[in-house]
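The complex appears here minus one protein chain, its other protein chains still in place.
Our next item is chain A:
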């Protein structure tokens, strides 16, 4: 059984955003805000769909090439779940602020993105989840690694899956891995997707019940 770090989320953290969520996974913390569908800048207007903009802000300093790379990855992931053709001639922007990066940053960003979209009430084709898996030099697989585990490992595979069908939306890998490791990372991510779906449902129930903003879960897959 693969352990995941404790996962926490909080909805409606930003008053002026149309949807927002803070996700804390282990010691990694990320805040996401969704703005839109709103007026679109000239030149970015698309006649058949909403134009999507994702901004990733690092904990300190200006964003660089790494942040642009994360933005492209997340935009590719988001495009598959937002029904962009429902909102033609509009712009949709998502801002993701990194608070602390203590491992599995990309998957935490992905969860925050999904929960903020859920909070904004935009129709989604399905919720999506994400799981990072690190492979240690001995060949052991570590799901949801911390920063120290990530640095000691020889590869890191992040898979984003569609929670309802279990199909792969996006993947990103770093380092050297074998085909077997890749296969088991994909299988772990699929299993985690089902757990995450339950977590999302629980989180939304809490939000609608208005008794507590926090949703908290210790999960194992």
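The rule is simple: a contact is a pair of C-beta atoms (placed from the backbone, for glycine too) under 8 Å apart; a residue touches a chain by one contact, two chains touch by 3 or more; residues count from 1.
The criterion applied here is as follows: contacts and distances are computed from a predicted model.
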| item | value |
| --- | --- |
| Per UniProt record, name of the chain withheld from view ["AP-1 complex subunit gamma", "Lymphocyte antigen 86", "Mitotic-spindle organizing protein 1" or "Ribosomal RNA-processing protein 43"] | "Ribosomal RNA-processing protein 43" |
| Of A:77, A:96, A:109 or A:203, the residue in touch with the unshown chain | A:77 |
| Interface with the unshown chain - residue positions in chain A | 65-66, 68-69, 72-73, 76-77, 79-80, 155, 157, 161-162, 165-179, 182-183, 186-187, 190 |
